[in-house]
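Removed from the display is one protein chain of the complex; every other protein chain stays in position.
Naming follows writing order (A, B and C), and every chain is counted from residue 1.
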Amino acid sequence: MVPLSWYLIVAALLFGIGVYGVLARKNAVAILIGLELMFNAVLVNVLAFWRYLQPTGTAGLVFAVVIFAVAAAEVAVGLALFIAVYRRFGSSDVDDINLLKW
Amino acid sequence: MAFLQDPTIVVEWLRQLFLGWGLSPSLASLLLYVVGALALATGPLLWVIFLIWFERKAVARIQDRLGPNRVGPYGLLQPFADVLKLLTKEDIIPAKADKVLYWMAPILSLAGVLLLWPAIPLGKGIGGNVNVAVLYLVAVGTLSTFAILIAGWSANNKYALLGAFRTVAQMISYEVPIVLALLVPVLLARSMNLQDIVAAQDVWFVVAAPLAALIFFIASIAEVGRTPFDLLEAESEIIAGFHIEYSGMKFAMFFAGEFLHAFTTGVLGAVLFFGGWRGPGAEAYPLLGLFYLWLKAFLLYFVIVWIRGSFPRVRIDHLLDFTWKFLTPLALVVLMVTALLDKALAAAGPWARALGLLVANGLIWLVVQRWLRGVEKRLEPPMVAQPGQYPVARYTPPEPQAAEGD
Amino acid sequence: MDPTWVFIGVFFVLAPLLAAAPIVIGHYLGPHKPNPIKNDVYECGLKTVGDAWVRFKVQYYLFALVFLIFDVELVFLYPWAVAYDMLPTFAVLEGLLFMIMLLAALIYAWKREALDWYD
Partner (left out) sequence: MVTTFVFVLTAAVMLVAALIAVLKDNLVHAAMGLVVTLFGTAVLFVLLESYFLAVAQVVIYVGAIAILIVFSIMLTRRVGAHWGRQTNATWPWALLTAGVLTVLFALMVRGWDPDAVLPAAAGVPEDITARLGAALVDPNGYVVPFEVASVLLLAALIGAVYVAWGGRKAEKETQG
């Protein structure tokens, strides 16, 4: 069996890539893509811990299922905002949405 | 004779053969899996060739035509001629296409259908035994959706993209009632494993859940994109949908995928609601079970072809209204009633349980019918026959709407 | 490792290869005489009209959105259905409450005309 830390390191790398995506991207949807990568890293972590530390329990699985729900809600609302902004401003770059900067 | 009672001895024989070549046991297992996967995948792929002939012939007879009848007896060799023709067609790739995605789409489209097969139980002890099979089917179905989206996008044609958007909107809309209807057999069998679902059907689930079966069947036809739900690639009206820029073998793969998907829908319907491989003698002779499954699946497939030959297309707003405002709420209600009643009848025998659920389904249907009547009355003025005249359907043109731009 | 899943893994590798084989064969069997007109975008035999721009239509997005919410909730219900024998009546009612939430979501979207298609 693969050691637990391998899963954790893969998840850490995935999380780091996601962080970069969130911070460096201009387009709102691209930022959401980065967020999804981070969510996935968390999921991998949760399930790896579940498998290695408590495989007969259900706590880890419930955690993962709730993360699914949260991720879905986040994407739905995030993209709705994105669509609303796009229809209002005709742009999907977060850099252009700077009305509050003044 | 031993083979007829237990076809798995072939597997053992092959394993011994591989071990005899001096392979390590794990490598021999892997090779066995490869052989099994090849057999399971080539079977349906070759079967498609027959399906194409069958469908053309059946639809032709329904429409009072002859259908293919030149190449070979009854035109049986026509599909082979078609394959040869398609193989030697020029493979045109549009200049501005996204090459990688353009190649991937037809492959995904067909592979997404093939991948449904390892979950299907083909007989007692043979075929799929996946612990989460029902959700696996839904998961694999998403591949086809992606194939369409990619196909529409990669060709760099706005009409292809528009077609893809519409097709995907249709597919995901119809996936909701499918997932809801699939929950009913899962609930009745208390398992997502299709082998368990088949084993639980002492009474076919179509008796206990006729409405769920109907919803699954209708929504699956729409998911595959067959007539009457094929307005997005209606050959006789618009040229094509998302696959407009595809030609030759790539185009053929989309169609092979569609035909195979239609048949697979029949197989899934048979497994989920019509007892799968079960039938007299199927326990003792698994291959007989395979035959029963094939027979049931083929009958269901024939119904799909029949529907294709008989029904006119629906309009896109009707299409989407039908799933969101009729099938989905109905499926939810059926699921709730089934869940409640199943708990109440937990102590009863299988037949009592099934009949109780059947009665409940009948009552739901009566209520739905009354409701539909009401809706019909509100929508259409009653047609009154004048004396000496036949009633003629009145056509009221829709009110002209202001053009909308975004 | 469950052997069934090893088999599915093998299948996941082989199925795309099998689907790709005819395409690759066809690619090499067929003639190759590309020219700019043949490789151009096909729009009913006419020249491409205007900018290739698909009008933005929020409907597509709304259907996908409602579908997403439904999908997630339904996936929650599958373990509930599998565990049905272990559930007391109270737990069954919990599941029904969940479905009523789903119905409420559907009714909201319906009343908001988010499920209407219009051109």
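To be clear about the criterion, contacts are C-beta pairs under 8 Å (C-beta built on N, C-alpha and C of every residue); 3 or more make two chains touch, one makes a residue touch a chain.
It should be emphasised that the depicted structure is a prediction, and the values quoted were computed from it without experimental measurement.
Novice: Check the whole complex and report which displayed chains the hidden chain contacts.
Specialist: Output: missing chain touches A, B, C.
Novice: Given that one chain is not shown, which residue among B:86, B:149, B:319 or B:360 touches it?
Specialist: Of the listed residues, the one touching the omitted chain is B:149.
Novice: Against the chain that's been left off, what residues of chain A make contact? List them.
Specialist: Touching the missing chain: residues 1-10, 12-21, 23-27, 29-30, 32-34, 36-37, 40, 43-44, 47-48, 50-56, 58, 61-62, 64-66, 68-77, 79-84, 86, 92, 95.
Novice: If the hidden chain were put back, which residues of chain C would touch it?
Specialist: With respect to the unshown chain, the touching residues of chain C are 1-2, 5-6, 9, 51-54, 56-58, 60-62, 64-69, 71-73, 75-76, 78-87, 90-91, 94-95, 97-98, 101-102, 104-105, 108-109, 112-114, 116, 118.
Novice: For chain B, which residues lie in contact with the unshown chain of the complex?
Specialist: For chain B, the residues touching the absent chain are 26, 30, 96, 98, 101, 130-132, 135-136, 138-142, 145-146, 149-150, 153, 156-158, 161, 165, 168, 172, 175, 190, 192, 402, 404-406.
We take it that only the chains that are shown with their structure count from here on.
Novice: In whole angstrom, what separates the CA-based centres of chain A and chain C?
Specialist: Computed from C-alpha means, the inter-chain centre distance equals 21 Å.
Novice: Indicate the whole-number Å distance between the mean C-alpha point of chain B and the mean C-alpha point of chain C.
Specialist: Inter-chain centre distance comes to 14 Å.
Novice: How far is the middle of chain A from the middle of chain B, if each middle is the mean of its Cα atoms, in Å?
Specialist: For chain A versus chain B, the centre distance works out to 33 Å.
Novice: In chain B, what residues contact two or more other chains?
Specialist: 406
Novice: What are the residue numbers in chain C that touch two or more other chains?
Specialist: Counting only residues that touch two or more other chains, chain C contributes 56, 58, 71, 75.
Novice: Per the contact definition, I'd like the list of chain B residues that touch chain C in the complex.
Specialist: 29-30, 33-34, 36-38, 40-42, 45, 86-96, 103, 106-111, 114-115, 117-119, 128-131, 134-136, 155-159, 161-162, 165-166, 168-169, 172-173, 175-176, 179-180, 183, 186-187, 190-192, 239, 244-245, 248-250, 252-253, 316-317, 320-321, 324-325, 328-329, 332, 335-336, 339-340, 342-343, 401, 404-406
Novice: Flag every residue of chain A that touches chain C in the complex, lowest number first.
Specialist: Interface residues on chain A, with respect to chain C: 65, 68-69, 72, 75-76, 79-80, 83, 86-87.
Novice: Where on chain C does chain A make contact in their complex?
Specialist: Counting only chain C, the residues touching chain A are 56, 58, 61, 65, 68-69, 71-72, 75-76.
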